[in-house]
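Only one protein chain is missing; all other protein chains are in place.
The block that comes next holds chain A.
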Amino acid sequence: MSILHTPMWRRRAVDRLATVLVTGAFVLALFPLFSILWTVVSKGAPALSPEFFTYSMRNVVGEGGGIYHALVGTLLVTAAATVISVPIGLLTAIFLVEYGEGRRLARWIRFLVDVMTGIPSIVAGLFAYALFVVFFGEGVRMGFGGAVALSVLMIPVVVRSCEEMLKLVPNELREAAYALGVPKWRTVLKVVLPTSIAGIVTGITLAIARVIGETAPLLVIAGLSDSVNFDLFHDRMATLPVFAYSAVSSPGVPPGPSIDRAWGAALVLLLIVMLLNLVARLVSHLFSPKSER
């Protein structure tokens, strides 16, 4: 049957059906988002108080206490993961884009990065645990181990986003630098990186946002603690996701206050992620090459 023979009313009906389906799917997709936001904000907001941010859970039974120790832990572990992942990820991306063209090594690295992207987070945690057991023996717990686990998850994300950003730098700029008698490494350092810095920083920020909510690997290697620990290399270190997990999974009696704290921690985590997104936008705005118009 040719399209000319399709009756007009039928085409209109199909058209309308498609519109309804697409709009419906969109609303359906938004529904969980808003429902999550609403739940976390409405349940978490009451828990927020100055005490909540400045107290740990040391010697707290029932009401009171706070997330100070977990907040410190999350910031330290994530910062350490960033310090590990960014140099490795960025240098790998630079190698792939600037030096790897057509090389077998580059194809291998791309393949491995793809594989790494798919590693389940618990596997990353177990890997870090196994690695640290080699040096510190069975039962080791330390924040730095968590940072290593998060790095395993973060590095491929950083490589991929930096690679995309470096590829966006027009080849003409590289050639302009070469033609001025600038060696390749200086061209990469002083032309390619500055030109793409906005995108790179944005990508890194989003990679941080991606791993900051990881729970499983931190549960395995960083463990749980009720007190503040500033030392990444000794002892257990609480983190926000693990704090929320344990506050819900073993709330004590009565469970109410503990569960409220879990929602509070969830809200804080969400706020951090949103803040990171905001920072990413700000940074890309600030660092983008300015033009007069």
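Descriptive notes on the structure:
Keep in mind that, in the parts below, contacts are C-beta pairs under 8 Å (C-beta built on N, C-alpha and C of every residue); 3 or more make two chains touch, one makes a residue touch a chain; residues count from 1.
Here is the rule we use: contacts and distances are computed from a predicted model.
Comparing "NAD(P)/FAD-dependent oxidoreductase", "Phosphate ABC transporter ATP-binding protein", "Acyl-CoA dehydrogenase" or "Cyclase" against the UniProt entry of the hidden chain yields the protein name "Phosphate ABC transporter ATP-binding protein". Considering the full assembly, A:K190 is the residue among A:R107, A:K190 or A:H285 that touches the omitted chain. Here the missing chain is touched by one residue of A:V41, A:V60, A:V123 or A:V182, and it is A:V182. The chain not displayed touches chain A at residues 101-102, 170, 172-183, 186-187, 190-191, 194-195, 289-293.
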